[in-house]
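Single-structure report; data block below.
With one protein chain removed, the remaining protein chains of the complex are shown where they sit.
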């Protein structure tokens, strides 16, 4: 394992580094500020730690609400704001978002088709230094089981921008599953067009398909590059939409390469792997399938980068999974 | 649709009828009382509406706790009791169980491997008269995504007894997904032996397999009987264990009949259908598969019996699904 | 039944503004409360189930709010300047449906479908199907939070509507209520009014002092930064006075009206066994006649 410097370790979402990044142009608060300049109906809610809202706080104080360490209230307050015509973005630590507020989200927000946006920062292992309580590895399972919910997983900031803007007028709620990379990785050079319910093919290929979300997309692209050097052609798909899901893209991959690897920072039960397996199963579309994510067991606790290495959600890790999958007999 | 009498309509879990049933021997409170007579370490917790605990309240007052209308507290209090060596059974209205307390269940109970038993009464549409807030159609999705959780779905009271007793010494938590039938349907003549992680074949058959939970098992048995009269042999499987799940049974059905119908009172996303599809997909086990459950859309509100008919989770409804499945080409 | 003897908005022209504090006699408002009880009995009978005792405790509150206190516009349930009303204890919605029909929020004929599949009017209120419902409820403890959101939106949108949230007294056992209470005073929401229906019982078979104590309610809200007023919530005059004296919506402290009521008020057998009548029992035969007689005898 690579030895990390203190600075690298500290690059979690609360670090000074991150706050500095947040002071720059390309950050969520700035984007939402711009959006509200144009629309006037955007609100931002936080549950303590208002710094995550960046400049929105200062620029739009009448539309910014810190509800303190009270996540369920925050979600229901957002529902009330939405009922009055606002588009509230709740910016929560992901571990206290979907899991802690599942009922408020279902009952107050989703059942009423209200346009609350849930921006869940630090999903997967990104807050893993703090302890098991801070892992967020069940949220996709919950979110997709809730009727009327749109579930998206931006793999970089450009994808996030695209998804915020393309869903802004959607009458129902949207769950943004933010990996740490959603704020600083680089998958798209510019803001892509992501159609509702569509995956994005970020690298064409013909021997094997990786369907990934979040940080997994970058890892997959790296692995694909390595394998390209060995003459293996890897297709990489960014599963930006988890609900509605792109069934056609999955079936196409099954048909096209017949070897699918899914990569996600979520429990292997209930997330992207489950979705892909389910689509294959429902459509009698036999394909080799390897589900790679976090094991359904007590997860380790450490700095995010250490955990990502530990669980192999890296270029090397994905590469190894791909080699295994390529070695399997069709 | 059958016209229901007022008495029939009122047979929900709060009705006088139900309270009367609860006063009889074969009810949860009485069973837990008996269990505590023997063990002394059983506790029962409710969040208001203590009547559901039946005679346990009177017989074991030092081990009975009403925490008022405060479900999250109830769950964490149970965790505290469990940490001190008790086996707490939380008896909650299902809609305020897994969904409302997901975080407390994951963080306080499951991550700590504590033996809390969550008896979720009135899952699916059973409380549907009260409104959309009272439907419980996401709970399996949530429960199975939580590490260390055992998830069972008793199809009748004998199955419930079997599952309570066989899991009583399990160190981790158990989620009992109680359909209304779990308290009064009749699938097993006596208390069956249900091994951990095993489905139960309740009717052998060779043309088509129904894998069902809860009330779906009774409906499937009825439909199988009708089809038997037409010379069609229907296998009926009671998916009593949802986690760990009986992969072998699913793969066997795929191989054996190659036509599988799943029946559940849960969103078609994330529940039994998802589990079965996922297993087939993961194992490249192509089988015809029809997932029958509650549509992923705003659900209707009415008396449970009316809703069950409306959504076809009846003998007639399952029969129709089976006929469609039988008509499909392999 | 007819509405004779009971004031009604049924003949008010659609679109008229029903002003705050509009005139209504105590007798008229009292009759209206009894009418709510009678219509509740009718609708429960029709549907085959519902919460009598929880609705009876708030009949006077409903009457005063909708026929005297709140600013509304006839037939325009979504009028942007209306005062908002959220029913935290949504299981008492059945008493609102006849009122909403009377106020022209939907056709009276809709009441005939109550209890049937597809009816827009349900046991707990659904804002998407039942016009006049300012927010859905069903899970106790959410609506004060939602009310905070609606009141905050009032401030952000510079509108002077009031937001009323009626909670049960069992409902305030939910911690989310206290998160909301904390936020309301923190944000200075003088445009928010919580009404606690303090009928002394939740769903358990003992009073809340036995199942989970909630007293002293006034001290709890006041420690959380609220003005509190304690009244007999089944006394029209006290209810009218309490709402007439509410501070201006532009003021900075939210108000909690603790309405001491009887669960099952107005029907002796229910007053005596409020929780046997919480859910699961139906008035039939002689009991039904007796209950209706008792209520009708009070109409002046």
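We just call them A, B and C in the order they show up, numbering each chain from 1.
Definition applied: contacts are C-beta pairs under 8 Å (C-beta built on N, C-alpha and C of every residue); 3 or more make two chains touch, one makes a residue touch a chain.
Keep in mind the model is a prediction, meaning the values are calculated, not measured.
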item	value
Touch partners, limited to displayed chains, of the chain removed from view	A, B, C
Residue of C:19, C:81, C:219 or C:293 in touch with the missing chain, whole complex considered	C:219
Among A:131, A:204, A:244 or A:295, residue touching the chain not depicted	A:131
Touching residue (missing chain; options B:59, B:113 or B:252)	B:113
Contact set of chain C toward the excluded chain (per top definition)	173-179, 182-183, 185-186, 212-214, 216, 219-220, 222-225
Residues from chain A at the interface with the omitted partner, ascending	6, 9-10, 12, 14-16, 18-19, 48-51, 66-70, 72-73, 95-96, 100, 129-134, 298, 300-303, 306-307, 310
Sites on chain B contacted by the missing partner chain, in the whole complex	43, 62-63, 65, 67-68, 70, 72-73, 75-86, 88, 103-104, 107-108, 111-113
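To be clear about the criterion, only the chains that are shown with their structure count from here on.
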item	value
Intersection of the contact lists for chain A and chain B	C
Most widely separated chain from chain C, with each centre as the mean of CA atoms	A
Separation of mean Cα positions, chain B and chain A [Å, integer]	31
Length of the line joining the C-alpha centres of chain B and chain C, rounded to whole Å	36
Residues of chain A touching at least two other chains	103, 107, 111
Residue numbers of chain C (touch at least two other chains)	128, 136, 138-139
